[in-house]
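The complex appears here minus one protein chain, its other protein chains still in place.
Presenting chain A:
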Amino acid sequence: MLSTAEIHEIEEAIKVVPVKKAACIEALKVVQAHRRWISDESLKDVAEYMKMTAEELDSVATFYNMLFRKPVGRHIILVCDSVSCWVMGYDKLRDQLIQKLGIKYGQTTPDDRFTLLPNCCLGTCDTAPAMMIDDDLYKNVRIDQLDDILKKYS
């Protein structure tokens, strides 16, 4: 069931477009913002609300990198793996994160704290290597800074 708050936000998005269905990505974003990820159950609820079939909506949901159809942790770590960060040795950063968190790309720590994901160019190539945790961008990341950075996220 969609919550009152979710329905209110979805309605705001529908106002902006001439066709209700056009707001379906916004609707999925709303649900994800409230529930962290989009379960089959949530997907069906959104589809019903948007007057779409679940299959049609899932074809949209699974297309986009930042719509999560599997459970994720409280914080999402996105490591930029595009070419400038590759040249500047992002792999050391990636390996350290894998080691420190004890998880691989696509996995979530057992305490539900972090999900680790690779990510395409974050658009800050002059300060490579870069990563994002939730809404925070980290530039010129050094391995010796990782502990202090991770500490900020409980």
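Note that a contact is a pair of C-beta atoms (placed from the backbone, for glycine too) under 8 Å apart; a residue touches a chain by one contact, two chains touch by 3 or more; residues count from 1.
Note that contacts and distances are computed from a predicted model.
Q: Given the choices "TlpA family protein disulfide reductase", "Xanthine dehydrogenase family protein molybdopterin-binding subunit", "NADH-quinone oxidoreductase subunit F" or "Serine/threonine protein phosphatase", state the protein name listed in UniProt for the chain not shown.
A: Answer from the UniProt record of the missing subunit chain: "NADH-quinone oxidoreductase subunit F".
Q: Have a look at A:Lys21, A:Arg74, A:Lys100 or A:Arg113 and name the one touching the chain we're not showing.
A: With A:Lys21, A:Arg74, A:Lys100 or A:Arg113 as choices, the missing chain is touched by A:Lys21.
Q: Touching the hidden chain in the full complex, which residues of chain A are there? Just list them.
A: Given the touch definition above, chain A has residues 16-19, 21-26, 28-29, 59-60, 63-67, 78, 81-84, 86-89, 119-128, 132, 135, 137 touching the missing chain.
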